[in-house]
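Then we have chain A:
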Amino acid sequence: MVIHPVLLIAIPLITAFIIPIFKKYGAAIAGGAIAFNMGYAIGIFFHVYSNGKIYETIAGFNPPIGIFLAIDSLSALLALIINLFAFINFVAIGKEANYKFSMLYLLAIAGSTGIVITGDIFNMFVFFEITAVASYALIAGKKDKKALEGAIKYMVLGSIASSFILIGIALIYSQLKTLNIYDIAARIASMDAKIKWASFAMLLTGIGVEAEIFPLNGWVPSAYQGASEGVASLLSFAPSKAAIYAIARLMLVIFPFHATYEIALWVGVITLLIGELAAFMQEDVKRMLAYSSIGQMGMILIAFSLASQDLKYALIASLFLIVSHAASKSSLFLLSKSEKMHGMASKYAGIVSVLSLIGMPPLAGFWGKWYLMLAAMDEKLWLVIILIFFAGIVETAYFARYLHRSIGNDGELSLRYKATMAAMASFAILFGLLPLVYKIASLPLWGG
Partner candidate 1 sequence: MDMIGIAIKITILIAYAIIGTCTGLLFMGIGRKIVARVHNRVGPPFYQNFIDVAKLLSKKTNISHGWIFDLALLFSISGILLTLLFLPIGGVQLLSTDGDAFLVLYLLAIPSLGFALGAGASGNPNAGVGVMRALVMMLSYELPFVITLIALMIYYDTTSLATIVRMQSINGIKSWAITMPPFMIAAFAADMALQGMLMEQPFDIPVAPHEIASGPMVEFGGKYLGSLMLYKAIALVAETTLFVDLFLGGGVVAHGNFAFVINFIVWLALIFLLFALSILIAASFPRFRIEQAFGFYWKYEAIIAAISLIWVYIMVIK
Partner candidate 2 sequence: MLDIIFAELVVAAIITFFVREKLAAIIAFFISLLPLLALLDWASNYGFAIINLGIENHMKIYLAGVTLHLAITPLSWFFALMILPLFPVIMLYSYSFFKENDGFFALMLLSLFATFGILLSRDMLSLFLFWEMMSWSSFLLVYRSKDKNAIMSYLIFSVFAAFAILFGIIILWHENSSLLLSDILNISGKLGFVAIASIITGFAVKAVIMPLHAWAPFVYSKCDEPFVAFLSGGLSKLGYYGIFLFLFSLKGVDILQNYMTNVSWNYLLAVFGALSAFFATLIAILQDDLRKLLAYSSIGQLGYIAIGFGIGTPLAITGALFQAFNHAFFKAILFLAAGIVAYRTGKWKISELGGLAYKMPFTFMATLFAIFALAAIPITSGFASKWLLYEAAIQQKYVFIAPIMLIAGVGAFLYSFRILYGVFLGENRHDSVEEAPKSMIAALFILVLPLIIFVVFPGYMLDLMKPALQAAGIESIAHTKFAIETSLAKYNSIAVLITLMVAMIPAFVIYKARKHRVTSFEDNYLAGEPYELHKPAMHAANNYYKPLKKVLLPYLEPGATYYFEKIYNGIKCVSNAVRRIYTGYVQDYAIYVVLFLLFVMGWLIWI
Partner candidate 3 sequence: MGLHNGDKMMRYEEWSKLARKASKRSLWMVHFCTGCGAIEMPPVMTSRYDMERFGIAPMATPRQADVLLITGYLTVKTLRRVIQVYEQMQSPKYVIAFGSCTINGGMYWDSYNTIKHLEKYIPVDLYIAGCMPRPEGIINAFLELMKLIDEGKARGWERYQKYYDKYKENQRRVFNFEVKEEEKEEKEQKREKNEEH
């Protein structure tokens, strides 16, 4: 098999620009493209799984000058998750997807995948812009007041974020004259300390807005609440995961310092607590899930920050958490379309998702929490452990309430919709039972 990771970005991008020409078949073409992308992502994942890292330079220019794609286990897994769930989600959205929607959807996917597989920090910024702009439009696409509110909030914060990212990149470039992450990482020590920290702060703030870190996540509840179910689901697994991946790269590769680890750790803990506590009293299901997402992102951030200190368990934990969160939260967002769990499949999806999120074995979420605990224990972070437990209990409480509230059989969901939800939730089981994530996390990362 010829491996060209660039196709993962190129195909959806190109298709997105073709779609306006074939308006009528837009959705079908987009579906095809996403299906191809999914297949390709799976292929790449197993290639990485068995053969290790992939590097690709574009147009023959070698780094540090040329554009550079680098896929290691982390990126491969994230690319897989983004494309896999993108496809399933697209199937669920079905007829609601007109050609505009499909175009934007493809752009968002292309952007997120791009963030994950690029090895160039400026490219990353560009893909962030693509993803963000597509997301604003997707959220606003529902065309009601709340959707508009969410989109505007997201847009305002997103623009601020972009400018910060850009400034951060500029600061680095001004010192090191390079944009290649690997290159930056190798020479970061030669940077002026203040500028180094300033650039880190800028990048963290900028990416943090996308990664739903407290207090940068003001847009999150409104945007998730305003967006349609499909878009909310997309937001929960594509841009946010890509962004947290970017932070992970910052933490693991560019700025692997104790100070950054500490700051990310505590920001993660606070995000977790605030997210879970805010979700505790939410009556609106989507808002509750949005706050819950914030909490989960906090937990993933904790895991990644620990990973910068101790690769052994924390990375496995973060990957399991990402998988679990992507699978569970996106299926729960899809489920939020109907107030009650209607039919066997949606009951299955809802219960499995909730169980995975609160960390019940043998689902993926359990392994996430287990390894996170082991990692935290290795670092002897007692307070963090106890706070995570506390957050876990709060989370359990509102999810229990949620489960009780959605008992009932009324509601109208199509069979396809339910099947897709169930399929999404099944990945929480699948990744929990198979040793895929465990194995892939033990492969060496690039630049790490």
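The working rule: contacts are C-beta pairs under 8 Å (C-beta built on N, C-alpha and C of every residue); 3 or more make two chains touch, one makes a residue touch a chain; residues count from 1.
The candidate set was assembled so that all candidates are chains of the complex that A comes from, given by their letters.
All values reported here derive from a predicted model rather than from experimental measurement.
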Direct contact with chain A in this complex, candidates 1, 2 or 3
2
Give the list of chain A residues in touch with candidate 2 in this complex.
152-153, 156-157, 160-161, 164, 193-194, 197-198, 200-202, 204-205, 208-209, 215-216, 218-219, 221-222, 259-260, 263, 274, 277-278, 280-282, 316, 351, 355, 358-362, 366-367, 369-370, 373-374, 377-378, 385, 389, 392-394, 396-397, 399-401, 403-404, 407, 431-435, 437-439
